[in-house]
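With one protein chain removed, the remaining protein chains of the complex are shown where they sit.
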C-alpha cells in the first residue's frame, strides 16, 4: 500500500528545531530540517549527492546546510551554494530535493508530493484550537511500530476505550451497551461521534469535574482529515445540558500521525483544556494520564495488532466488521480513492530526485 | 521443510497455565491457552477475527476469553459467545480456530492438524515414568535457536557427551573408543542405546553412587517418538549386574521438543530419580548439573550448528556420516515419511482458519 504523497504531513514540533539540523524519516524518505537565519524552517532530502553522507550530520552555515563529510553547501531550495574544492565551480548535478515546509501553530508541516500542488493554506490549521491563551496545553510524541492506518483505526473507533482503557480513560464495561456511535462524512473528512450518557465522570476527568459524583453525559467528536490528522473534542456535561464543542469540561486534542515507514508511525498529540487553567499540577496529571493510557494500553495493542495482521492491507484479511468500524472503514475508503487518484494522475516518471553524473 | 501437523505437541507445563491466558507460538502459529472455570484447559488461535488483536491480551470471562481491544468473547470451541455492540447479534464469521488440547501428567498437549484425526490416548503418556511418588522430579524449559530436528539429532546421538560434556555429564575422551551404540526401530519409534562399560561413575551421578570409586557400567536408552518427544533412561550399575530399566542408580528423563518456528524450538525436560529421594539439595544439584550442561554446552553448540547449516535441510548439505548417526538419520527418515503421508492425504485446501467477511 503506497503512501499518499500530495498531503501535508507533520514533520515535528516547531520547538524541537533549533540551531542544529534535525534528521527525520517521513514516508520512508530521509529528510533533514534546518532553520534559516531569519527563523524560517527548510527541508531537504537528507543525502549529499557527492558521497551520499546525510546532510543532517553537517551544520548550518548562514542560509545553507554544509555537508559534514567534504563540505559542499546547499541552500533551502536544494541548490549547491558552495564547493570549497578545485576551482570552486558548482557541478551542475550538485543539488538535492527541497520540500515545501510550513510552520503553523506548534507544528512543522511538510509536503511530500509534487511541489506544484502544494498550497500552504491547506496545511492543518489548529489555530482555533490552540491559540487561546486561556487554554493551556500539554503534548508529547511517540514512535509506534505499526502502519499509520492501524493507528487511525484505533482513533476512529473509540469503543475500544471501554475495554482497553477501562478504569483509566473510561469506567469500563458498564458503558459498552450504552455507547451510541454515529459516523458522518463531509468532503474528505470523516467524523466519528461517540456518546455515553448518564455515567460517572471518566476517571481522567473526575478531578476536573470537581470530584462531583453525579452522573454526567460523555461526548467525543473525532474529525479525521487525510492522511492521518485527527482533531478531537472530548468532554462531559451535566445531564440535560447542551453538548456543543465548548460546553462543560472538555479537552480539545489533536492526534497527528506521520508515516515513518510502512510499519512505523510518528504520533504527535497536543491537548488543550478549559479547566484548572492556572494549575500546573493539573496539567502534569493530565499529561500523565494520557501518556500512561497511550504508552501502556494503546501502543502495545496497536503494535500487537500490526504484528498479528502481518500486512498493512487490512481488507485482504477479511475482518469481521462491527458497527463501530464504520468511520475507520470510511477513512480507509477515502484513502484508497485518494491513492488511486494520485496514481492515475502521476506523471510517467515518478517524482523522485536523482543526481546526474558530473563528467570528470 | 514443513512441520508434521497431525501430532500432539507439548504446549507447556500445566502448572504454568493459571488465571491469565497464556500466549505460545507452535509450528509458527500464534496460540492462546486458558483454563475454563472447571480447570480444563483450552486452546484458540490467538487472533481476534474482528481487528486481529491477540486474544491473549484479553481476559478470561467465565467459559470464554474476552478480547481486550473491543470486547468480543469466544468460547473453548472457538465460537463467538458475546458481542457487546449494536444489537448484540453474533456475526456469522466471528469465530476462531479451536485446537484439541489434553492435560496429561505435567504437560499440556495440543493437536495442530485435522481435529478429526486427534485421539487423546495418543498423546504421550509419561505416567509410568513420573507418577511414582517415590521418584522426585526436577524440570525446566528453554527456547533454542535451532530447528527441532537439529535438537533431535543431538539427543539421539549421545556420543557427543564424550566431547561436549566431558567432565560434566561424562568422563570425557576416555570413553570414546569404548562406547557401544545400537539402534532399533519399533513402529515409528526409534531407540538409541548407548553403553559405556567399566568406567568411573559419570560426574553428575557420582554423588548418587555414594562417592564410591569403583568402575561401573553406564547405560543410556533413548526412545524417540515423532515429532520431537524423547523418553530416556540413563543410569549406572555395578559391573556384571543386569542393566534393565529399573536397575542401579538411574534417571528417567523426558525431553520434549516443540517447534516454535522453523529455527526456534521450545524444549521442556523433566527428570525423575531413584536416589536421594528425600534430599531436596540433591534435587537442586541434579537440576543445576543438567541445566548447566544444557545451557552452557548443548544450547550454544546446537545454535552454532544451525547457524553454520544455514538451512533446515540437513541432507542437502551432504554430511559426512558416522556410526553414531544411525538413529538420528532413521528419525529423520520416519519424519520424512510422515510428512509425505500428510501431504498426500491433505484435502485440496489446507486446514487453516480464515474468517469470512460479514456483510455490513
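For clarity, chains are labelled A and B in written order, and residue numbers in each chain start from 1.
Here is the rule we use: a contact is a pair of C-beta atoms (placed from the backbone, for glycine too) under 8 Å apart; a residue touches a chain by one contact, two chains touch by 3 or more.
Source: prediction; values computed, not measured.
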Of A:4, A:22, A:65 or A:94, the one touching the omitted chain in the full complex: A:94
Touching the absent chain when the full complex is considered, from A:5, A:35, A:50 or A:330: A:50
Which residue of A:86, A:187, A:211 or A:240 touches the chain not shown here: A:86
Subunit A residues that touch the omitted chain in the full complex: 30, 46-47, 49-54, 57-58, 66-72, 83-86, 91, 93-94, 354-358, 360
Absent-chain interface as seen on subunit B, which is shown: 153, 157, 159-160, 162-164, 173, 176-177, 179, 300-301, 304-305, 308-309, 317-326, 329
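We take it that only the chains that are shown with their structure count from here on.
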Between subunit B and subunit A, distance of the C-alpha-averaged centres to the nearest whole Å: 47
